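The complex is shown incomplete by one protein chain, all other protein chains being positioned as in the whole.
Per-chain residue numbering starts at 1, and chain names A, B and C are given in the order in which the chains are listed.
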């Protein structure tokens, strides 16, 4: 049994706290949040105590820290926790500033830090099965990959403004998926992006719709399709075109009920919200964090955060310059 | 090249005439219909001549006859054609009167007659593939069978009155499918039937909705589901539950287009009409008739017509007596 | 917060104990099981205490009892708990003996008892949505119903011998589904059953494969299809044929991954185990028990247990007599 603390009592902090509470190997000891009432409410719901970060860091009974605070604090809190000897489960993204994240790398002791970066889709059972099937080689070598990732509806414009832009905020998940499924790092990106969902997003200097092409050193090509608004739920599909056939992971529906009438058959809606779609993935993340507390190596680490950020920056540059841009890791 | 005549210039006669015209081994020489203008119209469209049945029967250049006239003439015309030495392709059902059909059997020279009974579903490529897969044994022995056969909408009440009742008019297709897929004859039938689609059907003494249970000598059980009105197109499905798994033939859709929106995904409608759904089957029937003219044995013959009729009569009796009834072939 | 005890530390008791533990309105106070080590193990895992039934019944702090012990004790323990003033959540079936269960009815204070009978499928979100859609009338009146319920593989023969027979052990779920979906009680049943899965089941006097036809007073017809062994996972489908179209609840797959190759596309297997398929339903059952502890009326009660048992007895009689049998509630 390992004591942990969760920093951040917001939406995602509540998910992790709940999952920590249900994990037999983890004891949720503290909730940390500058907004005390939020911390107290989550602590009450989970049987945890409320504490300040400084006190948690010096409490030697606390073995792990979940960093689920606002994005601008991810890097700082993670570093502090690592330095204090804790295992860290940090929400994505590591940071919005690639230079800063790169510069901080040495503080993390290169790749040896027990820092687990929460790219949730790697823990979705469907994508895990797809990854395994690609890796098994039974369909022959992977040649090209399509990642479709469309959100149901755009975030509030205030969030868009501080999000770091769609590529760092949303596509970053797909960059990580691409690296993981392709089994190698893309070396070049071309991005075609626009703002058609909401004029306010364009006015804020961001895009809401994009198609990206990644190429790897060995010549694999990956298409990523993004939209901040699908109109039909949370569209999360991956198609892996291999030498002998196609491997696909499809969408998850909210029910199995169909209505057949004169005009055809009406199926259920897609699951509409990422917290529903990836509920199992968040539980698996916590299980993996328990493994790390038991001594395992993180499956996703600091380097993965840097890499995804590097692709995002190159994608932005490609979008601005309208040409393919090499990716510097 | 074999000369043939088509008797009956109605809906189904036109289908067979068109298919005969497209078959490279068949020459459509005559159209026969008491309604002369109908015969002339079809003859003009197909390049055939118009003739009287008596003349066709004595024309030694005519090798085959398609009997697509009204049901009450099927048996008489088929017998006459067989006696005249022609090969016969007779539309289902053979007759509505089992006793009469049985009595006429000797005229047909038992099972040696070149009479092909047009149970169209046996010539549907999907059901043929299903039949072959069941027969291959790769899923283990067939144990139970579900046949779902629902029409889009009921026929006119005037047709219902002369149809011989739903079991002989509609379910007869499913009885034939059951015999073919099961690979043996049912020995007992239980029928639960009702009239809920249209009160006029009930008033005419017929049913429009039924679930039937057939049992074979070896213990296989078959469910048949019928309705004269589905509300969602022509529902034609078969599920074969085998020792190692399930083999199914599904419905045919009018297109592959889907619309995904907030409420879910809307697929295309089912093909709505039997002439669409079984267009390919009708073409294959004519190909088989050409094979017969070339010397092949009919795949579906007189005995199959008698058998399906015998099940239909037993089913009616079961419905009236509310108990399982043995089937006498 | 309501204190409860769970009687029975077996497979299903562990599910209910875990769900009780996760429900914010319930405190799992005691585990009761004659096999002390089983009770202690489950108590340790859930933070509950171990107690004897007699002590639990007189502990006024305990407000609810979950009866998850062996079938032969369901009725006795439920009655004792009701008499002690507890709310009861009793696993199905109520009992295997209809006469005994009927005779005990008065002890339960007719329908007013706070006894919740755990027919888990009523709490599956897919079937709930189907039930709601049927009830909404948007597809017109329900006319006929197909329930397909095939287990992945048969239970051990030792279990079969004490199971009460397939109709009372397995089909009883489908009888309850039929009553719920049809919105009225069947008045007649016809059962065609056989043993083809395992000769030992037949030798034990039981069947393993069945097709049943139920008819309601208003003339609706329901088909139930059962097999103790599907060969392809846990097949749980319902089709509701209505006046304007078809409403269906389909199977649940173990993943969304497909592999397309030369021979076609291979989809994932069905969820193979009822504890996976109905995991959400078991959680919803516990939520409903919390509602009952808060004062709500049970959605499924003693009468429903009697009714399903009455249909099962009539089905057995029909199977033995090979005729339709009226159902006496």
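Everything that follows uses one rule, which is that a contact is a pair of C-beta atoms (placed from the backbone, for glycine too) under 8 Å apart; a residue touches a chain by one contact, two chains touch by 3 or more.
It should be emphasised that the depicted structure is a prediction, and the values quoted were computed from it without experimental measurement.
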Partners of the unshown chain among those that are drawn: A, B, C
Of A:25, A:102 or A:146, the residue in touch with the unshown chain: A:146
Contact partner of the left-out chain, one of A:209, A:236 or A:256: A:209
Identified contact with the non-displayed chain, of C:45, C:187 or C:268: C:268
Chain not shown: contacting residue from A:27, A:45, A:84 or A:223: A:223
Hidden partner interface residues of subunit C, rising order: 231-233, 253, 260-270
Chain not shown, touching residues in subunit B: 22, 24, 125-126, 129-130, 133, 139, 244-252, 255-262, 268
Contacts of subunit A with the absent chain, listed as residue ranges: 139-141, 143-144, 146, 150, 190, 192, 194, 196, 209-211, 213, 215, 219, 221, 223, 225, 227, 230-232, 235, 241-246, 322-324
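FYI, only the chains that are shown with their structure count from here on.
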Classification of the subunit B:subunit C interface as same or different, half of numbers criterion: same
Chain occupying the most central position, where position means C-alpha average: C
Centroid-based (C-alpha) most distant chain relative to subunit A: B
Rotational angle, Cα trace of subunit A fitted to subunit C, multiple of 5°: 180
For subunit A paired with subunit B, centre-to-centre distance based on mean C-alpha positions, whole Å: 58
Centroid spacing, where centroids are CA-atom means, of subunit A and subunit C in whole angstrom: 40
Whole-Å gap between the CA centroids of subunit B and subunit C: 42
Shared-contact residues (touching 2 or more other chains) in subunit B: 231-232
